[in-house]
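Here's the structure we're looking at; comments come further down.
Note that one protein chain is taken out, while the other chains of the complex remain in position.
On to chain A.
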Amino acid sequence: MEYTAENVEQAVKQFYLNPSLQSEVHFWLTGAQISPAAWSFCWSLMAPNKGLEVQYYGASCLHVKIVRFWHEIPREEYESLKSKLLESIVQFSSGPRVILTRLCVGLSALVLQLLPDNWPGAIENLIATFQQEGFASLPTVTRCQILLEVLTVLPEEFFSTNLSQQRRIVLRQELTKGMDHVIPLLQSLLTDESPLEVYQSSLKAFSRWVDFGLAIDRSEPIIQQVFSSLHNPHLFDIACDTLVTVFAHPESYRYPVTVQRLLSQVVALQGLFSQAVLDEDKETCERICRVVVSLAENHTKLIVDSVLGPEEVKQNTMSLLQMILACTGLPGYFPIDESCSDQTFTFWYLLQDELTNVSEEDLTPLMEVFKPIYFMLIEVLLVKARHPSEAEYATWSLEEKEQFRCYRQDIGDTMMYSYSILGDELLAQLVNCLVTLVEQYKHGSQEWQSVEAILFVFSSVSENVSSEEHVQIPKLFSQIREIPFANSQQISTALHMIGSFAEWMQWHPETLSYVLPLVLEGISNPEVGTAATIALKDITRENLSNIQVYAHQILTACQSTLEANVLKSRDLLRLMSSIGHVLSVMPSNEIMQYLDTMIVPHIQHLEALASMQPCPSNRADVHTTINIFAWLFGSLDTEMEGGEQEQQSQHQVKKQTQQNTTEPKPIFVILQKIYPSVQKLAYLWIFDMAIIEAVCDLFKKALQKLDDFAPLSGDLTQLVINLYQRAPCTPVIDLGKQLLIIFGLQENFVPLSKVIVESVCSRSLDMFNVGMRNYTDVIEGFMCFLTQLMKKLKKFILRCNCDLAAIFQAAVLSMALPEHATVKASCSFVIEFLNAGAESEVIRNIVVNHGHLLVDRILRAIGGESQRGIIDYIADVIMALNKHYVSQLAGWLKLMVDNDGYPSPRASRQDKENFVKNLLRDKMNKVRTREVVKEFTLLCRGLLGTEYAEAAAAFL
């Protein structure tokens, strides 16, 4: 259909009337817009008798044409286009507003196209035109508003248009020149005499010119006027937005003196702010807060410098800081009663950051000023961190609760930053505060929330507290015992706080006697079970060298909790982890005594589960019960975990005493008892990945801890083989790999190793015949398995009865899979295999006979069939080929050179010859080989020499 005004008009109407055709019509209209015909039909569409949508489409077309298809217009038509556009603007001067705005945007685009040569002094010219009395018989206010609209969108258009760097420089100069005319205009319009709508438009235009780069020293008189407009309720919002733009401009830091002068104006907003707080006028509070924060956030250096400056500046700065404190401490709860105190957090962070950058000799006088401010901040935050009453909190939505949680985290972070300013003085202040609050709380003159908030704050600063701190934190912990806890929220926070000091306790073990009773009480209370088990786990893990004296106390409490069976499954697992840690420091005979009483019920439960048929209702129970043992094995006997020297030496002594006895390790004893049930469960739930994963995890953890696994190795091998035969999956193959690596070559295990290798290989090869893409994760596991075998048990694998040729071909096939990790694993195996050919005739023959398949796969990958991200792995395979199979490789590559259009139609014969030459020349240089391959693959993909390839290459 031809692009005529009538057809386009019909199409626009169809677009709005007929939703089913919308995408089709949209496509056609886009075509119309970019056709040269649009230059003429756009005017017809804007005729007064047309509908709003049609007029809007016409105005949009005009804008698009000016911006993107300017080259279609001959120079001699520039002037008539300009006049026509101005006429249309006059035509729409009284509305509709959307069309007028679009046309003003079009005029701005035209200005940017015509500047500087084809419309010299365009901005000055426009201002003069619209200021002419009687221009197009428009009323003064209308003329003014159109002009301001154009001046508002002009800087916006400058930023949104796609310009070359050179053109941008030229236009920036031109617009900067234009500012000489814009500033006096805005200044003359921002007066009390101006009509409200003109004033509003002037403020908007001013903001855009500030964004463009109007320096605040030049515009100071205007900014003063903006401040005075804050007192007009109709201008307040827009004036606040303008001030935020002014202070937040990245260049404003260059004018410290101006900012200091403006500071007094910001400080003068205090009265307005206080009144708004009293009136509970949230919106006014929020806007003033934004102005204050934008000034403070963007001029922290100036604030730091000013507090030691002349008296007036100093006073103003101090008042500003007080205002920010007032914003942080707005009355009520965030986000219900107020929603802007969070805006100030960034400032407090930036301020402390600025202060930490000050040299030491300058810091002392500054600290005298800023420390009291930060102390006040702490007071304020302790109030803001408080929870509302339970009744009120219950009325909050989930979203509000989540916002409050995030807000408290931000308070915690701000406290942490404050610590870097106040150091241990902060702790002293918090401890004093806690003592007073607890005293008042005990006498009923204080709510539980205030005590909870301060405990929360302690946990936020815990990470910064030095291990040598020995004055305040002990006071904190002795105070903890005094608190009559009221509810689970308060207890949970206390427990989190205790856990957060677990590392500090390593150096202050006496504290354990204060905190453990509370923690142990917590683990029996399901409401605070999560916090209590986290705290206990942290304490036991970090304090292995101190925990022995409390071991009995802890284990007895754990036992009662286990018997009560009240914890959630995740908490229960965590508790098992703590039990493992504590048992690790005990003599082995005692370990068994405790385990017997604690573990027997779980063993019985496991047996019971193993005798049930799988059904969804007992799935979670099976999963948790298996994991209970896995978590216990994970922490019990943790001598390998590193840690402090003292701890290690203690472990070594303990290990030796254990080794002197002939008793089997506790894990082994438990494993023997649970093995039949676990095996049964594994078979019952063979297709449930989560349960199989838990089973494998249990065995892996046990294998890591046991030196002599022999008595169970036969059974476990059989389990691995059976599971893998029926349902191949990565956890099982990983377990098999671990068995082989640990025991593979032990004499009594060799026959079992052989069975594992043969069975895993034959079952894995089957996957390649039935939709290998569905098994890419298992194939990845299989390739990693093979790589490890080739690295560590090369000779052994050659003795196995495996079809190595089929394995090699399978690896080549899996190099074509889309997943990077699978390709990487396959390439690693292929490289090991190729290298092994240097020593093994069997392998060498396989490579020589099937190598052409590998090279074909490599070339296809380079040619563009595979993602670019795997090319380095491919290059490494070429390097291995180049090292051990030079003549064969040259032959295979020759076939590629002779095959036209292969591996990519973009690579000419000459390109391919160069590629081969470079490869063969740099065969010993890994970096160079990768470069050669990378360059060739870019060529094959049509990316060579593009900036995009450069940009992306470093990250692929």
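The rule we apply is simple: a residue touches a chain if its C-beta (ideal position, glycine included) is under 8 Å from a C-beta of that chain, and two chains touch if they have at least 3 such contacts; residues count from 1.
Heads up, the rule we're going with is that contacts and distances are computed from a predicted model.
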item	value
Candidate names "Vacuolar-sorting protein SNF8", "Transcription initiation factor IIA subunit 2", "NOL7 isoform 1" or "Centromere protein X"; UniProt protein name, chain not shown	"Transcription initiation factor IIA subunit 2"
Residue of A:Arg570, A:His852 or A:Lys917 in touch with the missing chain, whole complex considered	A:Arg570
Residue touching the undisplayed chain, where the options are A:Lys665, A:Arg868, A:Lys912 or A:Lys934	A:Arg868
Option from A:Gln409, A:Gln593 or A:Asn774 whose C-beta touches the chain left out	A:Gln409
Interface residues of chain A (partner: the chain not displayed)	250, 353, 402, 406, 409, 492, 496, 530-531, 534, 570, 574, 641-642, 820, 864, 867-869, 941-943, 946-949, 951-952, 954-956
